[in-house]
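If you scroll down you'll find the structure; I have some questions about it.
Omission of a single protein chain aside, the complex is shown with its protein chains in their original locations.
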Amino acid sequence: MTALDDLLATEAIRLLKARYFRAMDTKDWNLLADVFCEDAFCDYTQAMTDPATPPPSGAAQAEGEHLLQGRAAIIAYISAGLTPLRSVHQGFMPEITVTGPDTASAIWPMADRLTLPPDSPVAEIHGYGHYHETYRKVAGQWKIATLRLTRLRVAHVPG
Amino acid sequence: MTALDDLLATEAIRLLKARYFRAMDTKDWNLLADVFCEDAFCDYTQAMTDPATPPPSGAAQAEGEHLLQGRAAIIAYISAGLTPLRSVHQGFMPEITVTGPDTASAIWPMADRLTLPPDSPVAEIHGYGHYHETYRKVAGQWKIATLRLTRLRVAHVPG
Partner (left out) sequence: MTALDDLLATEAIRLLKARYFRAMDTKDWNLLADVFCEDAFCDYTQAMTDPATPPPSGAAQAEGEHLLQGRAAIIAYISAGLTPLRSVHQGFMPEITVTGPDTASAIWPMADRLTLPPDSPVAEIHGYGHYHETYRKVAGQWKIATLRLTRLRVAHVPG
């Protein structure tokens, strides 16, 4: 690959991730499906827990619910989680590594603000962390192949 | 256009928008004027209203105040709005599309935090949304041609 190929791949992956964020926050599930590989894998087990807070007992058993295999399962999970909420997802400066003509990885700092329905005991959830991702070029289009979210902090704002 | 031309235009537009953000938050109105086309059009009608809150009665009549035609009107509007406040505007991962040698468009996720004067009933306004923009290259410089701000959420923090 030339230096220009590398820049083009990096730019395409930035655009891909921008579409991921917009799809979630505008609840555009068709657009969201389009950013994932058919066989993508997502690990959201750490998404809702502050790293300084021990997880509640029984959490280990429930962990499997947040490991998602395949595009259909991923879209079902995200759309079920976000439909009752308003969400704002923010992506910051990524570290993208192009590892081959059709493969890449990134660490992507992020924040999310979830606004819960008016009668909820928690009014808002503010999360901060990093996506650890790999990408694959499929029929000329970059897609997310694997995604794992780690957290620096998760704060709950009481209702 | 070559792939390199496309990357150069994308990078120039990122830089343009970075200058827009910095100009607003440092109240540098000359710099702000420089980022807009002479005949730019801005639609800030949705800027101050949460999408989940019905606008107050009479809002439709007032809508025209937030539709701005021409650079002079835009700078007058923004500078009048921001001068009494402190503002922080944040831009996240954009979706930039270069549509021709001298034209481009983007959807740009953003957040703003306005800190009102100490005696205000509202202490802060936190907004989240997307800029929908078009750009034009004028005498070798990319400029904002049209801007429309849509909102995911607008929250008021009482004083």
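Should a chain be cited, it is by its letter among A and B, assigned in written order, with residues numbered from 1 in that chain.
Going forward, a contact is a pair of C-beta atoms (placed from the backbone, for glycine too) under 8 Å apart; a residue touches a chain by one contact, two chains touch by 3 or more.
What you see is a predicted model, and the numbers here were worked out from it, not measured in a lab.
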item: Residue touching the undisplayed chain, where the options are B:7, B:33 or B:48; value: B:7
item: Contact with the hidden chain (one of B:17, B:71, B:130 or B:153); value: B:17
item: Chain B residues touching the omitted chain (full complex); value: 4, 7-8, 11, 14-15, 17-19, 21-22, 25-26, 86-88, 90-92, 113, 115
item: Residues of chain A in contact with the chain not shown; value: 3-4, 7, 10, 52, 90, 92-96, 107, 109, 111, 128, 130, 152-153
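We take it that only the chains that are shown with their structure count from here on.
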item: Copies chain A and chain B - rotation angle from C-alpha fit, nearest 5 degrees; value: 120
